[in-house]
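In this view, the complex is presented without one of its protein chains, the others remaining in place.
Per-chain residue numbering starts at 1, and chain names A, B and C are given in the order in which the chains are listed.
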Amino acid sequence: MDYGNNRFPRTPYILIAIGVALFLTGSYFGLFVAPPERYMGEVQRIMYVHVPTAWNALLAITFALVCAIIFLFKGEFKWDARLEASIEVGCLLAFLLCCQGAIWAKPTWGVWWDWDPRLTTTAVLLFAFLGILTLRKFVDDPVKRGVWSSVATIIAYVDVPIVYFSVRWWNSLHQLQSSPETVSSQFYIPLRVNAFAILFLMTGFIMLRARLASLRLAQEVAPPPMLAEEVGETA
Amino acid sequence: MSGMVVGGWGYVWTAYALTAGALLIYGVTLITRLREEASRSKMEAKRQ
Amino acid sequence: MIGALRKELLLQWRTRTQFMAVFIFGATALLLFSFGVGPNAEILRQFSAGFLWLGLLLSSTLTLAESFHSEMENRALEGLLLLPADPRALYYGKALANWIQLTLLGWALVPVMVVLYDAGTNRLPSLLLIIALGAAGLSAPGTLYGAMTAQIRAKQTLLPLLLFPLIVPALLSSVKATSLVILGDPMHALGSWLMLLGAFDAIYWALCGLLYGRVVED
Partner (left out) sequence: MSAVTNNPTASDAMKRRTRWFMLGAFVVAGIAFAVISGSGINENLVYYWTPTDLHAAGNKAYGATIRLGGMVAPGSIRKQAGSGLEFDVRDSAGVVHVKSSGVPPQMFRESIGVVVEGTMVNGGYFKSSRLMVSHNNEYKAPEKGHAVDQKQLKKMIESTEDL
């Protein structure tokens, strides 16, 4: 029953360490090595955190959807723990995404915020998942909590494809997704390094947070020994 | 009106500091929360 | 499902004083919104569509939270689940009943809006259709979340918290469509907004019905 030392207790810490190292490297390249953009100047360097954050926020929320579906079919609590973890980390990233976007928008677009389709749907996404996190705090029965937050996650996920395609479906202030053809090769390195940096950080965080969630779950369902074992294996 | 953004390092630093700071704070609180929870559950386990 | 619908409608008919109360609440909300803007007739008219939908949205949280109240009070939901009936039939019965109630509520609020905001329109059928479609977008997820939140503490807080972000697409299209009907539609965009609204309605009604069984079981 030694919850503190699971099978791979160090993995998330290693991932986080790699993430920090990559983030420092990528940001160094982004801030000091890569040239400024020809029109946006120095401000364009925000892209090297903004775009990776966006990718990983959507990835975290997508992982939450996967957890929700598996939990509904299998009913294993480790998926509930992972669901909680990925929603929380996803919300953190989505919140950062909105802040970085506002900071980037002010000097380039001229406004902090505008009700452009992309921005609106992203804000909706953030609030929908914050609502689910709040819901979890108010339900005491672990089974109901798991099922309901899975259901709510699946419904709220409808917004994700809308976020992604909003810039294509509607004309918007936000620029289209960039592709290798539209980005100078000098900008690749910091962008990609930071994308992996945040990916590693996110994965590490989700694993740790899932472990926390399953520790709490294990206490709640106060152990019929078999279940405790299964939950203890999580993360 | 040059058609180019001049300067603006303040924005860049704010964005990076915000991101790094938020991730750092989240990571630290996460690890402390986890430590607390782990020690508590160990105690529970001993008590039983 | 027809049976479930009939039961719900009967129940709502019996509690029609509650409908009146909700209507008065909605009308009061519309009145209060106008104080938020101040005495500027032109601006009021421009915002009338948004205010109508906000009024309806706020009122809807009352009716949706209430719609599972009686079930929770005497644990009738468990009884209903023991019947050899499909839980989805119960869901759709309830959702339909909520839809009808919200649509009637929205229609009832229209004259209030016209009087208070001077927001008349000569395209009344379109306006009523928009309200019906928008109410459908509110009632499907609203019924599902009503079923969830009715079972927990702090339901008055949680229902709007979960519901509001989710229905933004439906709300947005409803407001846009309504304001096009009231203020004029130079680009002929009304049809597209209605299509979008209808598409979101379809997604909500399909997904929520699919997931409802999981929400109420055990």
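What we mean here is this: a residue touches a chain if its C-beta (ideal position, glycine included) is under 8 Å from a C-beta of that chain, and two chains touch if they have at least 3 such contacts.
Just so you know, these numbers come straight off a predicted model, no measurement behind them.
A.B. asks: Looking at the whole complex, which visible chains does the left-out chain touch?
C.D. replies: So, taking every chain into account, the missing one touches A, B, C.
A.B. asks: Using the touch definition up top, pick the residue from C:20, C:41, C:115 or C:206 that touches the left-out chain.
C.D. replies: In the complete complex, the chain left out is touched by residue C:206.
A.B. asks: Would you indicate which residue among C:3, C:111 or C:191 is in contact with the undisplayed chain?
C.D. replies: C:191
A.B. asks: Out of A:47, A:83 or A:198, point to the residue that touches the absent chain in the complete complex.
C.D. replies: A:47
A.B. asks: Take the complete complex as the reference. Which residues in chain C touch the chain that isn't displayed?
C.D. replies: 46, 81-82, 84, 86-88, 176, 183-184, 186-189, 191-193, 195-196, 198-200, 202-203, 205-207, 209-210, 213-214, 217-218
A.B. asks: What residue numbers in chain B mark contact with the hidden partner chain?
C.D. replies: 1-6
A.B. asks: Of the residues in chain A, which ones touch the absent chain?
C.D. replies: Against the left-out chain, chain A lists 34-41, 44, 47, 107-111, 114, 116-117, 161-162, 165, 169-179, 182-184, 186-187.
In this text, only the chains that are shown with their structure count from here on.
A.B. asks: If you average the CA atoms of chain B and of chain C, how far apart do the two points sit, in angstrom?
C.D. replies: 40
A.B. asks: Report the inter-chain centroid distance for chain A and chain C in whole angstrom, where each centroid is the mean of the CA atoms.
C.D. replies: Using C-alpha averages as centres, the distance is 32 Å.
A.B. asks: Which positions of chain A touch chain C when the two form their complex?
C.D. replies: 72, 120, 124, 127-128, 131-132, 134-135, 138-140, 143-144, 147-148, 150-152, 154-156, 158-159, 162
A.B. asks: For chain A, which residues are in contact with chain B within the complex?
C.D. replies: By the definition above, chain A touches chain B via 1-4, 16, 23, 27, 31, 38-43, 45-46, 49-50, 53, 92, 95-96, 99-100, 103-104, 106-108, 201, 205, 208-209, 211-212, 215-216, 218-219.
A.B. asks: Of all residues in chain B, which touch chain A in the complex?
C.D. replies: 3-9, 11-12, 14-16, 18-20, 22-23, 26-27, 30-31, 33-34, 37-42, 44-45
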